[in-house]
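Note that one protein chain of the assembly has been removed; the remaining protein chains are unaltered in position.
Moving on, here comes subunit A:
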Amino acid sequence: MLVVRPARSADLPALERLAGTATPRLTNLPAHRDRLEERITRSQRSFGRAVDFPGDEHYTFVLEDRERGEVVGTATIRAQAGAVDAYYTYRQETLIHASQQLNVRREVQTLSLSHEVSEASLLCALSLDPRYKGTSAESLLRRARLMFIAQYPERFADLLAVAFPGFLDEAGESPFWASVGEHFFQRGYQEINHIAGVRSKSFIAEVMPQFPLYLPLLTPPARAAIGREHPDHEVALEEMLAEGFVRSRHVDIFDAGPVIKGERDRLETFRRASWHPVRIRPASSLPDAEPAMIANQKLGEFRCVVARYALSPTGQLMLSPEHAEILGVEEGRAVLAAPLALPDAIDALDEGEL
């Protein structure tokens, strides 16, 4: 039985382990005990605080396997990507260089530092125990955050963003970093990523070159890496595109990984989520039904599980006593449910950016 819940102080060793096994290592999930401890504390404060509009709150969740009694995944929402400092991305832009004299028109691609994504709420720092990869646990961990946002919209921005890890070669090096950042920092990708994780990324970004970069001057492998996700995250990216996220013109400043954006109203989970009163029935008597994410409405005691979307003729959601217990709900209480399955992914660029 798997459940997503807010992280607690006791989860620290598990978080440390998950930070160490994330592939690739994540800037926003450094394998650094003090930072992770701070993160848990900060998250607990955020859950406990009355919030009217998004600020510098971080909400960190864990995925717990109740049978094993183990924390096997973690994921975070930053209410605002750049609340205290700016959230830096490179924005891909096209400049037209045209000459009447020569009767030519050329499109020149550039990357410009941007703070545009700073306002969005950021889904980040996801790491899952490899044993659960490809199971519904992965979707649950990733999208339980949407179930949380759906319940507390005032705490988040209308626009959500996800930055996917960028392409790395077999040696674990980023061709984009090698062609761009390394010129300015003389440090390898892994090293700078670690420093950025322990300190902050905007701290590094402030020392990045401030003028736009001309793509024709980058190496071909660096150009090819722009907007390309790490191979291990292809499936995850596809799921988020199916959810209704769209590719944006923004990429990560270190490895050029894609930043995708989604307006809350256009995401499948928000559109299809609905409230149902609970009816508790023995597991053996529950009818067969599509799997769904089911979440309670207890802010600090938030729980989200995958269960069958079994509705009674009168619209009650039928839950097993085990699920009801994990969710902490009694008969008659309302829960939020949304189908786990998504329509096929549409890989599109944000229309608003075309």
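Keep this in mind: a residue touches a chain if its C-beta (ideal position, glycine included) is under 8 Å from a C-beta of that chain, and two chains touch if they have at least 3 such contacts; residues count from 1.
The definition used in the following text is that contacts and distances are computed from a predicted model.
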Per UniProt record, name of the chain withheld from view ["4Fe-4S dicluster domain-containing protein", "Arginine N-succinyltransferase", "Na(+)-translocating NADH-quinone reductase subunit F" or "cysteine desulfurase"]: "Arginine N-succinyltransferase"
Selected from A:40, A:213 or A:295 as touching the chain missing from the view: A:213
Interface with the undisplayed chain - residues on subunit A: 95, 97-102, 104, 106, 108, 110, 179, 183-186, 195, 199, 203-204, 206-207, 209, 211-214, 216-218
